[in-house]
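== chain A ==
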Amino acid sequence: MKTFIIVYGAAVLLLMGIAEYRGWSLMSYQEQKGVPKTLRENPGSYRSSYARTLHK
Partner candidate 1 sequence: MADPSLTAPPSTPVSPRVKTLKCSGCGNPLTVRGMERTEAVACEACGSVIDLTDENLRILSTFQSKIKHKPLIPLGSRGKVRGDLFEVIGYLRRAVTVEGEDYEWSEYLLFNPYKGFRWLSEYNGHWNFIKTTTNIPKKKGDGVRYLDKTFLHFQSAESRVTYVLGEFYWKVQAGETCKFTDYIAPPLILSKEQTPQETDWSIGEYIEPETLWSAFRVTSPMPARIGVAPNQLSPYSGKVASLWKLIGYLFLAAVFIHLALFFFSQNKLVFENRFTFQQKDKGKAIVTEIFDIFGRPSNVVIKTAAAPLDNSWLFLNMALISEDGRAYDFGREISYYHGTEDGSAWTEGGFSDEATLPSIPSGRYYLRIEPESSAPMVNYHIRVYRDVPRWSFFFLALGALCILPILLIWRVARFEGKRWSESDHPGTVWMRIPDSTPEEEEGKEKPKGKVSR
Partner candidate 2 sequence: MKKEVPCPSCGAPVVFQSAASIMAVCAYCSSTLVRHDLDLENIGKMAQLQADGSPLQLRAEGRFQGESFTVVGRIQLRFEKGLWNEWHLLFDDQRSGWLGESAGIYAVSFLTEVGEEIPKFEELQAGESVILKKESYEVTNVEKAFCVGGQGELPFQIGPGYEAPVADLAGAGKQFATLDYSEEPPLVYMGEYVEFEELHFSGLREIDGW
């Protein structure tokens, strides 16, 4: 039981440390690459991954 507690506890603490240090988040988002610099002149040309969610 003792080894399990130590290993499991260390794993939890390690994960928490990494998550907080690297600034992890539980929020959902989409990453895109290759957005051209020209977007600043024409913001409408951006194809967003997020369609508007239906409101309540």
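In the analysis below, a residue touches a chain if its C-beta (ideal position, glycine included) is under 8 Å from a C-beta of that chain, and two chains touch if they have at least 3 such contacts; residues count from 1.
Regarding selection, all candidates are chains of the complex that A comes from, given by their letters.
Not measured: the values here are computed from a predicted model.
J.: Tell me which of 1 or 2 touches chain A in this complex.
T.: Result: candidate 1 touches chain A.
J.: In the complex formed with candidate 1, which residues of chain A make contact?
T.: 1-2, 5-6, 8-9, 12-13, 15-17, 19-37, 39-40, 43-44, 46, 48-50, 52-53, 55-56
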